[in-house]
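Have a look at this one before I ask anything.
A single protein chain has been omitted from the complex, and every remaining protein chain is retained in its original position.
Chain lettering (A and B) follows the sequence in which the chains are written, and residue indices restart at 1 in each chain.
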Amino acid sequence: MLILTCPCCGVTAEETEFHAGGEAHLKRFGPGSADAEYEAYMFNRKNPRGVHFERWRHVYGCGKWFLAARCTMALEVFGTYPAQTHEPPAEIVAKIKSKRPEWEGFA
Amino acid sequence: MSDLAISALPGAEFEGFATVAEAGLQGMITLRGDLGAVAKALSDVTGCNVPATRKITQSGANAVAWMSPDEVLILCPHDAAPAMETRLREALAGAFATVATVSDARAVFTVTGPAWRDALAKLCPVDFSTLGAGDIRRTRAAQVAAAILVTGPDEVRLICFRSVAQYMFDILSSAASTGSEPALYP
Partner (left out) sequence: MSHRLPNGGRLIQRGTPRKFTFNGKPMSGFAGDTLAAALLANDQMLLGRSFKYHRPRGVVASGAEEPNALVELGTGDRFEPNQRATTTELFDGLTAASQNHWPSLNFDLLSLNSLVPQFLTAGFYYKTFIQPRAFWKHVYEPIIRRSAGLGKAPSDKARDPDRYEQIYAFCDVLVIGGGIAGLQAALSAAQSGVKVVLWEQTAHWGGRAPVDGVEIDGNPAEDWIKTTLQTLDSMPNVQIRTRCMGAGVYDHGYVLGYERITDHAPQLDAPRHRLWRMRAGKIITATGAIERPLSFAGNDVPGVMLASAMRDYLVNYAIAPGAQIVVVTNNDDAYRTAIAARKAGIGVAAVVDARAEANGALPAQARELGIRVLTGKGVRKVKGGKRVTGVELCRIESKGNAHSEVLDCDAIAMSGGWSPVVHLWSHCGGKLIWDESGHFFRPDPARAPLGADGAGFVLTCGAAHGDLVAVLAGAHAAGQSAGNATATPAPATDSLPEEAALEPVWIMPRAADYDLRMKMWLDFQNDVKVSDVQLAAREGYHSVEHTKRYTTLGMATDQGKLSNINGLAVLSDALGQPIPATGTTTFRPPYTPISLGAIAGEARGAAFQPLRKSPIHDWHDANGADWEPVGQWRRPYTYLRAGEKRDDAVNREVKNARENVALLDASTLGKILVSGPDAGRFLDMLYTNMMSSLKPGKCRYGLMCNENGFLMDDGVVARIDEQSFLVHTTSGGADRIHAWMEDWLQCEWWDWKVHTVNLTEQFAQVAVVGPKARQLLERLGGMGLSRETLPFMEWAEGKLGEFDARVFRISFSGELSFEIAVPASQGRAFWDKLMTEGADMGIMPYGTEALHILRAEKGFIMIGDETDGTVIPQDLGLNWAISKKKDDFLGKRGMEREAIVNPARWKLVGLETLDGSVLPHGALAVVPGLNANKQARTEGRVTSTYYSATLGRGIAMGLVERGPERMGEEITFAGKGDKRIKARIVDPVFYDKEGAKQNV
């Protein structure tokens, strides 16, 4: 069972205080978007063996959503950061690159 | 009004290695907004400063607990809450802030005695050695949400939703029952 640090209230807590929300940094495609864009937004998800960005909500704590950069294999947590961003912060990207040189980067 | 109003489990009390008691009616107001921007209004109306992250501030019968980066919970006497809500609304007119009385949405329990940590450790995934007087920790107690306000060295107040008051009382009582002392916290 994971432990995560909520960047919004600073609490480090076990997974049962959180609610997992799937892949982070999705771009919404609404009315007027092409079928392929809408399909990708709704249904296509990454399932990487390794570095992954996820949405989590501190549901039993401060109630805030945040994002986590995590290794799906080793379960290492590279960092957590507030949800109000379209891409991971530079320092987290740098940390991942130093720990996983083979990682292809955020795309 | 107050003679019509009853708390969730009036008079419920359990004595074990810690004492669990329903705390009766408690005024509570949710204030959401930029905590810096609402600070003046908050202190004008309640006398309390904006608490730091996961802290509680107090002034007389009022206290303010940090709930999230854009939310505090004001605690005050139950019958004072509606008027306080109105005064806060007036003081915050024009600001992007939301004020709502939530006194009756919750139940409040006190857990008292030096071993309160040992009782709560059975329900909450929290390292209680990190909590002292003036701290608030939102977490879960078994299967429901709870906010734990450390109000003194040997007393905490636990706030949960009103509908689960009986569940909360039952699990707290069982956790504090004599003979089940875990001797976890010094």
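By our rule, contacts are C-beta pairs under 8 Å (C-beta built on N, C-alpha and C of every residue); 3 or more make two chains touch, one makes a residue touch a chain.
In this text, all values refer to a predicted model and were calculated from it rather than measured experimentally.
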item	value
Missing chain: touched chains present in the view	A, B
Contacting the left-out chain in the complete assembly, out of A:Gly21, A:Gly50 or A:Pro89	A:Gly21
Residues of chain B (touch criterion as defined above) contacting the omitted chain	1, 4-8, 25, 30, 32-33, 70, 78, 82, 96-98, 100-106, 121-127, 129, 142-144, 161-167, 170-171, 174-175, 177-180, 182, 184, 186
Interface with the undisplayed chain - residues on chain A	1-3, 14, 19, 21, 28-33, 35, 38, 41-42, 55, 57, 59, 63-65, 71, 74-77, 83-84, 99
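By our rule, only the chains that are shown with their structure count from here on.
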item	value
Chain A and chain B: spacing of chain centres that average the CA atoms, whole Å	32
In the complex with chain B, residue positions of chain A that touch it	8-11, 13-14, 16-17, 60-64
Residue ranges of chain B touching chain A (in the complex, touch as defined)	53-54, 67-69, 71, 125-126, 137-140, 145
